[in-house]
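The complex is shown incomplete by one protein chain, all other protein chains being positioned as in the whole.
Residue numbering begins at 1 within each chain, and the chains themselves are lettered A and B in the order written.
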Amino acid sequence: MRRWLTFIGSRLVMMAVTMLIIVTVTFFLMHALPGTPYNNQALLSNDQLVQLNKKYGFDKPLLLQYLAYLGGILHGDFGISLQFSDQPVTTLMATRIGPSIQLGLQAVVLGTVLGVLLGALAAANQNTWIDRFCSSIAILGRSVPNYVVAVIVQSIFAISLRLLPVGLWDQGFRSTILPTLALSIAPLADAARFIRTEMIDVLTSDYIELARAKGMSEPMIVVRHALRNSLIPLITVIGPMIAGLMTGSLVIETIFSVPGIGEQFTKSILSNDYYTIMAVTIWYSAVLVEVVFLMDVLYQIADPRVRIVGKEGE
Amino acid sequence: MVRLTPPSPHATQHTSARRRAFGVIASVAAIVMALSACGSGGTSTNAANANGANGSSSRTTLKWEASGEVTTMDSGKTYDTISGEAVGFFAEPLYRQDSNGDVTPALAKSLPKVSEDGLTVDVTLRDGLKFSDGSPLTASDVVYGVRRVVDPATGSQSAKNLNYIKNATEITAGKLPVDQLGIKAVSDTQVRFTLTSPNPYITQLLTDTLLSPVKQSFVEEKGKNYALNADSLLATGPYKLADWNGTNVNWKYVKNPNYWNAKNVHFKEIDVSVVKDAASKVNLFESGQIDGVHITGDYIKQYQGKKELVTVPSLRATNLELGISSNKNLQNLNLRKALSLAIDRKQLASAILNGEATPAVGVIPNGIAKNPENGKSIAEDWGNLAPTDKDKAKTLFKKALSELGTSSVKFRLVTSDDDQSKKIGQYLQAQLQDTLPGLTIDVASVPSSVRFEEMMSYKFDLALGGWSGTWDPTSYVQQHETSYEHNHSQWKSEELTELVNDLNTKDGTDFKLRWQHLKEANQYLIDNQVVIPLVQASNSYLVNPNLTGYVTSSLGGTIDPALAKFN
Partner (left out) sequence: MSVADIGIAGVVPGEIAGVRHGVEHGVKRDGERRDDVRGVERDVTHDVTRDVTRDVADGPADPAAVPDALFVPRAAAVADHDAADVPHLSHAVQAWLRLRHNKTAIAAAIVLVSLFVVAFSAPVLAPADPNAQKVEYANLPPYWFSDAAEQYRLIGAQNQHFVLGTDQFGRDLLSRLLYGTRISLTISLVAAVLDIAIGVTWGLVSGLASRRVDDLMQRVLEIISGVPSLIVVVLMLLVFQPGLVSIIVAMAITFWITMARVVRGQTLQIRSLEYVQAAIVLGTPRAAIAVRHVLPNILNLIIIRLMFSIPTAIFFETFLSFIGVGMKIPNASIGTLLNDGFKVVRIYPYQMWIPAAVLCVIMLSFNLCADGLRDVLDPKMRG
């Protein structure tokens, strides 16, 4: 127990330090981007620019701005969005993150479940037509960019067949179907191939041979032992997948007119909307760092042979 | 049930590997073929039936579209078309303009009274005006609203648009307190403007929603939250804003019962959705989900001649700006003229921009003003001062090269990174390089703010710029005046300064004299090729043919459906 506490404690500290460094690096990099955050620069006079910079505090030396920003964070003030005329960034993020998270999670769940099924089928029937079929799907999934898939499904289901909405986010769950489909192709492909490899490995190992020798039926072996043991390593793959998908996909969001954070983020970078850039970066790295941490913990719990906690020195 | 066989240790993959590969390739090929074939007929076939279903006469909800999120709903801060349009639904200006350009009173009761010397303008408001919360709307609310715009504490990026009001420039620069602004509430219903100099376009200028009244007590009560969501706004126009939380992509306008002209408002509700992708817009229009969308690019061609297509020319000029002060080669007049003559503006406007623009005829856009004596347009009266003549261009270019003592010239052309700008950039690069051997052009597409920064540094070669002036044509020539900040070429000319000063101060309301001076200024800029005009933008829309009564505006090329209705 004490080992766990020490582990968690030290990791938390480590995570905080990592995030701090990420934030700092991003802050200074971001200010190195040429351009100003004022959208209407064409019509601003130099006097006005001075006034505006004074108002938003951009005339102070960078270091002071940085410290002020950090101080603000501690109070929960993440600044305002200059693109959106002074909307607090937290409001902006709150409305935009939802759709991205929803799509991301749905895509991961759909993709992983189907992928595991495909991969398991393929592995259990290695080198038969089933294997080849499932593997082909997986390979195709990795070979086609998700925006091509998006345009295809949009053409078929929304425009030609009129079964689903072309875009926007106003029809509840129905609006999420096509974007989820497009986004899930990649996780599906990855999960399928991963599970296939893992399971093949497991299915040819000694203890499985033993189970067979003892007379256990093949389906039982696959489900009870092989699948179970293959799923555990899958955790490490899903983690980064989730982190990536939760930050929103710019392209999918544009094609389906989804009000998510991916598209917002790219626009912020291109228009120097400082506070928004920082907030999204913090969100992104927080998710990533936490996901990594969680994965390690989960993995440790699931597979006690692996020792992360309480590693001995070399 | 799939038979699960234990994998054999020595299994290899030979048997039907070929079949698998073939299967994959075949399905990909099939998809490609199918989509290429069936995709092309998709757009126009549905036009007929889609809108028929929704075109029933007494529909009271309008479904409208915006091309992007609204950057601000504060009527004192709008600076782009999207926000301007959005705010127009609920922020009533003093005057409105109809599709012919004629000014009609809105919040005002009658046309403004201008004093003899042209420096004082009196606007009388209607009686009984109210805000959407029922409270009375008086002249002091107008004064407060206008002061807010120029107050540096507000940080409005459009403050410059009010420079015709006395002391506005100084107040914006922080040099004078706000109450020194040339605006006063003479009585509850009378507002008096004091101008910097006599301005013949004051009537048109007063149609700006920037001047919309704002209730001081409301703003102070809401503090930082003012205008950040629908509840923190009061409406003075035909509708009230609803369901807007600051950044959403769907919101509503509901009819404002306290509007002075409420009886002529036909819609109970207008639903707005943000759609950014050009293809999606067309799709949504075709499926009847939206009644009016802004279309661009090749889609315009698809709808040529159909009744859904509505094109509104605007007065936005797209120019090729020259960084004359920083580039020795650009200082050669023959070279500049050669560049201008080598560009086929007709082809650019119709083929490349698909009719989203018309060729420019000079620095001042056609249609912004007419000759007061005979009513002729700029193009008719002054002729086409931006012609194309590739042979002459070649000759002048050769001459320029020999004058400069070099056999090749290289320029960097910086454009914004939106699609249209990139398209123009690519086109110009190819055309200029083809027509003028020895010329090399390197195109750089960067975000807008970066391009502005470069232009404002005055150190650049060529830049694809645009200029949207106000109703006063002087604003287009004033851009190149010696002391003006946005004189990106840094061209110095006393003659031009004199002309501009005359137009701004002495000419007053003598339209004949103004026309003369404008003509001279325009001619001067062309003779010296200080800038190369390209095209005038226009905006194209797909509108439900059953919708009537919408107002088009040529300054921004917009459509306003606030007072429209379905047949």
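Following the convention adopted for this analysis, a contact is a pair of C-beta atoms (placed from the backbone, for glycine too) under 8 Å apart; a residue touches a chain by one contact, two chains touch by 3 or more.
Just so it is clear, the model here is predicted, and its values are computed rather than measured.
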| item | value |
| --- | --- |
| Sole contact to the chain not displayed, among B:A153, B:V186, B:A262 or B:A430 | B:A430 |
| Given A:V144, A:I177 or A:L231, the one touching the chain that is not displayed | A:V144 |
| Residues in chain B touching the chain absent from view | 7-14, 17-18, 20-21, 24-25, 28-29, 32, 35-36, 39-40, 42-43, 278-279, 282-283, 297-299, 301-302, 347, 351-352, 417, 419, 422-423, 425-427, 429-431, 434, 442-447, 450 |
| In chain A, positions touching the absent partner | 14, 17-19, 21-22, 25-26, 29-30, 32-34, 104, 107, 126, 135, 139-140, 142-148, 151, 159, 183, 185-187, 189-191, 193-194, 196-198, 200-201, 204-205, 233, 236-241, 243-245, 247-252, 262, 265-266, 269-270, 277, 280-281, 284-285, 288-289, 292, 295-296, 299, 303, 305-308, 311, 313-314 |
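As a convention for this text, only the chains that are shown with their structure count from here on.
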| item | value |
| --- | --- |
| Centroid spacing, where centroids are CA-atom means, of chain A and chain B in whole angstrom | 37 |
| List of chain B residues in touch with chain A within their complex | 2-7, 9, 11-13, 15-17, 19-20, 23-24, 27-28, 31, 35, 38-39, 42, 69, 71-72, 74, 77, 79-80, 152-153, 155, 157-161, 169, 172-174, 224, 227-228, 245-250, 273-277, 280, 283-284, 287, 289, 417, 447-450, 452-453, 456, 485-486 |
| Chain B partner contacts - residues on chain A that touch it in the complex | 34-48, 51-52, 55-56, 81, 83-88, 91-92, 95-96, 121, 123-130, 132-133, 135-136, 139-140, 152, 155, 158-160, 162, 165-170, 200, 203-204, 212, 218-219, 222, 254-257, 259, 263, 270-272 |
